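Removed: one protein chain of the complex. Kept in place: all other protein chains.
A, B, C, D, E, F and G are the chain letters, set down in written order, and residue numbers restart from 1 in every chain.
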Amino acid sequence: MASTEVLMAGFGGQGMLLSGKLLAHAAMEKGLEVSWLPSYGPEMRGGTANVTVCISDKPVASPYIVYPRALLVMNQPSLEKFAPRVKPGGLIVVNSSLVPVKSDRQDCQVVYVAANQVAQQAGTGRAANLVMLGVYVGWSEVVSLESTVRAIEEEFAEKAKFIPANVAAFKAGYEEGRKARGAKS
Amino acid sequence: MASTEVLMAGFGGQGMLLSGKLLAHAAMEKGLEVSWLPSYGPEMRGGTANVTVCISDKPVASPYIVYPRALLVMNQPSLEKFAPRVKPGGLIVVNSSLVPVKSDRQDCQVVYVAANQVAQQAGTGRAANLVMLGVYVGWSEVVSLESTVRAIEEEFAEKAKFIPANVAAFKAGYEEGRKARGAKS
Amino acid sequence: MPKIVINRERCKGCERCNDACPQKILAMSKEMNAKGYTFAKVKDESRCIGCRLCAITCPDVAIEVFIDGTQYEFFAY
Amino acid sequence: MPKIVINRERCKGCERCNDACPQKILAMSKEMNAKGYTFAKVKDESRCIGCRLCAITCPDVAIEVFIDGTQYEFFAY
Amino acid sequence: MKKIFSATPLLVDRPTHYCPGCTHGVIHRLVAETIDELGIRERTVGIAPVGCSVLAYEYFNVDMFEASHGRAPAVATGAKRARPELIVFSYQGDGDLASIGMGEIIHAANRGEKITVIFVNNAIYGMTGGQMAPTTMPGQYSTTTPGGRNVKEVGYPVRMAELIASLRTPAFVARAAVHSPKEILRAKEYIRRAFSYQVAGTCFSLVELLSICPTNWGLSARESEKWLEREMMPYYPLGIKKEPETAEAEVKRG
Amino acid sequence: MKKIFSATPLLVDRPTHYCPGCTHGVIHRLVAETIDELGIRERTVGIAPVGCSVLAYEYFNVDMFEASHGRAPAVATGAKRARPELIVFSYQGDGDLASIGMGEIIHAANRGEKITVIFVNNAIYGMTGGQMAPTTMPGQYSTTTPGGRNVKEVGYPVRMAELIASLRTPAFVARAAVHSPKEILRAKEYIRRAFSYQVAGTCFSLVELLSICPTNWGLSARESEKWLEREMMPYYPLGIKKEPETAEAEVKRG
Amino acid sequence: MSKILMKGNEAVGEAAIRAGCLHFFGYPITPQSEVPEYLARRLPEVGGVFVQAESEVAASNMIYGAAGVGVRVLTTSSSPGISLMAEALSYIAACELPVVLVNMMRAGPGLGGILPAQGDYLQATKGTAHGDFHLIVLAPSSVQEAVNLVMRAFELAENYRNPVMVIGDGMIGQMMEPVEFPEPAVGKPLDPGDWALTGCKDRPRRIVNSLYLDPEACNRHNFKLTAKWQRITEAEQRSESVYLDEPCDILLTSFGMTYRICKTAADELRAEGIKVGLFRPITLAPFPYQACRAAADRAGRILDVEMNMGQMLEDVKLAVQGTKSIDFLGTAGGVVPSPEDVAKKIREVLGSAPAKNASPKPAPQKKRKDKERA
Partner (left out) sequence: MSKILMKGNEAVGEAAIRAGCLHFFGYPITPQSEVPEYLARRLPEVGGVFVQAESEVAASNMIYGAAGVGVRVLTTSSSPGISLMAEALSYIAACELPVVLVNMMRAGPGLGGILPAQGDYLQATKGTAHGDFHLIVLAPSSVQEAVNLVMRAFELAENYRNPVMVIGDGMIGQMMEPVEFPEPAVGKPLDPGDWALTGCKDRPRRIVNSLYLDPEACNRHNFKLTAKWQRITEAEQRSESVYLDEPCDILLTSFGMTYRICKTAADELRAEGIKVGLFRPITLAPFPYQACRAAADRAGRILDVEMNMGQMLEDVKLAVQGTKSIDFLGTAGGVVPSPEDVAKKIREVLGSAPAKNASPKPAPQKKRKDKERA
């Protein structure tokens, strides 16, 4: 790989910043260069929270990316705002549990995952963000399943009881991602 | 005249700043250009207070003068500090009531006036500063006796009762100045 | 008959009105409004006494109160 | 015999010691010190009781107080 | 049907940015209603602080300033002295008024500036994410007191209403709370009195309002109300701390 | 003969720049004597303000800071928190402490910084030539109140000792005067107590000292003493305003 | 009207009143305390408002408040006090409010001293506070010019809705010179225009604000302010060039009172046949780069003289763009360079081989015993 960027977007509290951190963490452990840049909003609660993760085998130049290679969205406004910016040939993952519309991008692969339902089945409805991450990792294989799982375990070290459900959600997403990849290639 | 500068120095409260202002005022009324620059000390009471008055028929360039043409001193430290700086051919007026020493400047005219005694005789011991001013004006005639008297009257307009004694002190000094001038020329 | 009108798009789902109502006739919806909040609603309009406590306590001015005819004003607001 | 010593060069002539002395034995000089201040002096040393009030009140620490032998310390300073 | 409660036109008709349950909204409404009721809208100038209520200028339907952090009383002084016919109020949080702005509020009060100060005490820095305020309660968690406020280290919460009431210059100073309808009504009365004194040109006036911050307290709105009542109210007693009438009398007695 | 009064070695042996009769000199001596008597010279750090006592660093024979105008309590906080073993005191005028430095003194006191503040209230800005201070008396002439302080315009004088004593954090706060030998003795006692509390690590301490400024009051030293007694003392009552023991008890009572 | 002999500080106060400024908020500090003292007496006489603020922080926010409700307003201070106004000045500039402030500079850094200095040039002209904004900065070199520029400052502040600083030094504040004031004794009040908060009677409400939630809006606002500064830069540069009708051996660049010292030195040397020219910016910001360059073009070399360690030097270099060799003479701490010092330096420089661009390090000055002040 050379370098790639993924933008993860949702409402505050939906955990996309954490998903981004897990990805960056796993990539870092793999020896890659990474950056994690949130778009922190004005000093208010609520609103959208999104993060751009850059992964590269060379030092990351600009962590500020307008046109990412992949996009994971947890809400409709984010889809509308960011989908047009994904690089042609890129990936768009839409949480269809929360986003009722479709993307019109023809030049990207668009994957719809009912992340909340998938997470629910995996053990906790709150882990939709990990399902989304899983899809991306499965699709891109920018990091391995194992290293991401390790990152999850480290991140949740102090709240160990949450680990199994989160790992399960991630894996479920990962499978979806693999499948989507297969469908494409 | 072209331009001239006089430095008036004493302790705070001895009125040299006022003498300077009267001189500047009189010169201004005569249509000359003037500046009055006190050396204001650090934010403390006491200490020396001195002022440089520049008078010219052209706009005064630097009001900050290191080497004045004339010096009026009310205390010994000022004599020691400033006498060496008077321009050759200049005037040094020493209030001998308060300064027990002589100046060693040979290239200047040095006038000793017992200003406190002279002022006392004129009506108030507190007007020694006006005696000193009088000496300078009498010697230099940079302004006239009349215009200086008018300046005194205006300056003391709100404390009219002080006018006569101050005018008298000034005139007494003026006579001394005339005499000294005559002695010289 | 007093009655209240809740602006569901203004409501942020804080539930303060629910607590404030002396008649306990308010509840929260299951649905969400456009901003993603569950919103307050009236369970039993018939028992509303028009006391305005819900409106007074609402931080988002999401409630209006109406009465019919005269009513005993038990406090001056 | 108690006595005080006034440092005439330290004195600024404020006269506060004059007022403070219960024995009223202090006065101001006619002369000036190097800074141009008239300074405090003792008029009648024999009546000094060593009470230190002059020294306590002097803002310029210009006064020292001495006593001979023991003395009733009428306040603890 | 007769409408007996609806939004005052003194509030701009738009949703606020406040968190669900945040009583900044209630206080906004009370102030707006008061301005409306006193009929002073057209000569009122408000001053928003830096804090969660930084956008207050968006909500009050009057001429508004946005002041720098803590300096609203100085801005108010400038405005009121320049145009005494204006009714000038500042709206300030506890970080704004009691921390960085301590000097400005005390001096404005002490000079007797004829302004009205609405002081929102929610025992926390809301906007910047929950740091300790001077009014944070002993033991209360904040992001800069991760072990809870330790009074041995950082002292006790400041009671601004009492502090300002202790000044000699006549003023109206009172404290109310806005967590329950009953206290909201009292708050309204104090706010109305505060503005009325300014309208009459009598004196400086300040109303401290105990307010909830569910977000940074980490509690639901309901729990927050309880916490305010249990933790804050005993330490911050409600009531009128000072009235110009009695203050004047005191001054006369000497 | 036995010397029963002489200059403490804690004062540098040089004449001060103060005006004749100015009681800054008396206060310097009392502080110096106290440091000497408590045997803390070698671990004391003093902080001079901006005001007539700006040169205090020249006079106290201990390590000294010169602080910016009004910020000595913040400087003291930095020094004391960094080296708690030091005895840190600030020396501040009324313009410095009560005007520009209001925020810093209140917060240092409220945090309970274990420092000692010597507060010289001479009801005027001495150094800058006689402008109004927050403590200037009603009707008193100053160069910025040419008609005398008009309390309707600029409010009443601030009583700092009482203001600070009203904070909840335990502290020692007292007011004395230095115009007469009797009051000087009381002042000494308060100053000694103030430092002693710091030595014991107990609390914040502040002593307000009513002081004369013959130069800017336009009076002789003698007249100044009388003016202080007649005009200032009734408004600024002397005595202990707060002690840590009673404050602690109050806190315990809740 | 006839001339009056007046202290610079008092003249500044009177000039404000003549300009129709009836509102002053400020805090005492030497060497400018005569401004508040004068206005404390004068403003009540003309129905104005004088408020002694509790600090410079408060004063600077009070002028924000007063300007925001649409009155003409002044504050004055000196170096450390100006530093305390930094945050508010950024707000005032951001909100485009017309205020005038005067800085009578004293020695720095830190508490420094109360004697005259020019060490706040860079603070005034470049880095006043956070964010992109500019003060208009005017530097008088006589009491009369201080009067004129204070009055002009109000016009500029209002025309451009931008804060304006008149910058002098302790000397200009403390000295007396004859001044003339225009009539009437009290200027007309400001027209609050379409931006001031005067109460929203019969019009939509207004907001004075510098917060932007939308970065694009904030970006646009910055571009707007920058465009305004561009307009000011084009229209408002003022400077004085003296003795430049024929090419000169050396050009003295300086500002404020230092210019007058240079003038005396120049006159002295010209009497000896050394061709000395003079250039001084009157607007320190916008700096008259082209005029400075034009002046430099007529000179063999340049000597920059300032009562600081070489702050304007940078602007002179920007103007000259390496085309001329520049020397520097600086003093600080309240030491005023004398005309003799300047003349000596000129002789030295003209005698020496032309050095390429002086470094900002001023040539070390030997201690002059006779100038020690108590």
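In this section, contacts are C-beta pairs under 8 Å (C-beta built on N, C-alpha and C of every residue); 3 or more make two chains touch, one makes a residue touch a chain.
These numbers were taken from a predicted model, which means no experiment stands behind them.
Contact with the undisplayed chain is limited, among G:Ala16, G:Ala40 or G:Cys95, to G:Cys95.
From the set E:Val75, E:Val154, E:Ala177 or E:Met232, the residue in touch with the chain omitted from the display is E:Val154, counting the whole complex. When you scan F:Val54, F:Met132 or F:Ile240 for touch with the missing chain, the hit is F:Val54. Contact with the chain that does not appear here is found for just one residue of G:Val35, G:Ala107, G:Ala153 or G:Ile250, G:Ala107. When you scan F:Phe65, F:Phe172 or F:Trp227 for touch with the missing chain, the hit is F:Phe65.
Residues 57, 79-80, 82-84, 86-87, 90-91, 93-95, 105, 107-113, 115, 117, 119-120, 122-133, 209-223, 225-227, 229-230, 308-309, 311, 314, 317-318, 321-323, 331-335, 359-362, 364-365, 367-368, 371-374 are the ones on chain G that touch the missing chain.
Those residues of chain F that touch the chain absent from the view are 41-45, 47-48, 54-55, 57, 61-68, 71, 74-83, 85-86, 103-104, 107, 111. Looking at chain E, the residues touching the absent chain are 50, 54, 66, 68-70, 95, 99-100, 102, 125, 127-129, 131-132, 134, 143-147, 154.
Everything below uses one rule, namely that only the chains that are shown with their structure count from here on.
Graph distance from chain C to chain F, where chains that touch are one step apart, equals 2. Ranked by separation of Cα centres from chain F, the top chain is A. Although chain E and chain F carry the same sequence, what matters here is overlap: shared residue numbers make up over half of all numbers found at their interface.
Once the centre of each chain is set as its mean CA position, chain A and chain G turn out to be 56 Å apart. Residues of chain D in contact with at least two other chains: none. In chain G, the residues that touch at least two other chains are 30, 51, 54-55, 57, 213.
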